[in-house]
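Written below as structure tokens is the structure these notes are about.
Only one protein chain is missing; all other protein chains are in place.
Coming up: chain A.
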């Protein structure tokens, strides 16, 4: 093959990739507008905006098991933001997890996912960020504990847990599937929550998007397979799109960190992009069957107590058969957040209740009362254990000690 043919092939390949990655809004030719849209897809503002602070001016604390990491200022302020960065340096951060001077960034910034973002999209996001009003806001230092505070340790971490590389389209799959895979694996950085993390904070990708407990925040991000034994088993294309667009679906409602993701990110995506994400998620493979732990003592009195609490407090909205009520109240039978392996989601929702996210598609959501003031630890444990085993659900019970652990963590 001549060098020229090789170059032509590469040009054709990158054009094809551009066509996949940038299909939704490429036609308008407006780089800043495209960057604004892509930064929504990446949910950048959520981490890079402090509570009550100016958008993208940083200062929100990202808690990790290794210490707190405050997010930096992304506005174009020259001394505290990224006003003196170039598009090359921004791409280096997104693609290679390196700051302006080449320093190794910590993976609280999800460069392990963003590495898949194309150069064209990275440049558009950079152009958008540079178009924002500059905000002078000093960046705070990391509060990482020793030895994690030694940045150079990241070099070793990266050799094990970081594979640099833009998304490569799979020619055997549809354009829609590839667009969905690009968004889910890249900007969407879904895997950063929906997978387990090892003791060094790296995501375990095998199998991909199989769910995991979010460290420190203590919410369980469910497995995203819609196939047999998957966390979203039986979810249709429409269910996935509905949840991402409105915060609710016939199969479940977004709450905790996912409510924020829907509010700040996915509700703003085009119907085409949401459909692509659903197509990709629906292609995730079936999972092995989770066996219930039969060694745990059967406690019929405890479950009966839970059933009584359910009848008194829950059945009016969620129904005797756990099917939920229309658009207002989600089903509990077959709900991935009820039967997730840990039991933390159901415990925390019973304690804190709360609203589904208010979105353009569901501007006046229904809500659930917080039961923390009305039910004892034992009653919460009983009702959660009951719903985890009622109807078609078959998950392990939880204990009053588990409930006590989460009583003081209603936020997140």
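Note that in this section contacts are C-beta pairs under 8 Å (C-beta built on N, C-alpha and C of every residue); 3 or more make two chains touch, one makes a residue touch a chain; residues count from 1.
Simple rule for what comes next: contacts and distances are computed from a predicted model.
Engineer: Which of the following is the UniProt-recorded protein name of the chain this complex doesn't show: "Ion-translocating oxidoreductase complex subunit G", "ABC-2 type transporter transmembrane domain-containing protein", "Cytochrome c553" or "Magnesium chelatase"?
Structural biologist: "Cytochrome c553"
Engineer: Out of A:210, A:303 or A:368, point to the residue that touches the absent chain in the complete complex.
Structural biologist: The one listed residue touching the chain not shown is A:368.
Engineer: Looking at A:51, A:172 or A:291, which makes contact with the chain not pictured?
Structural biologist: A:51
Engineer: At which residues does chain A meet the chain that is not included here?
Structural biologist: Within chain A, the residues touching the omitted chain are 51-52, 247, 259-260, 263, 317, 319-320, 325-326, 328-329, 352-358, 363-370, 372-374, 408, 410-412.
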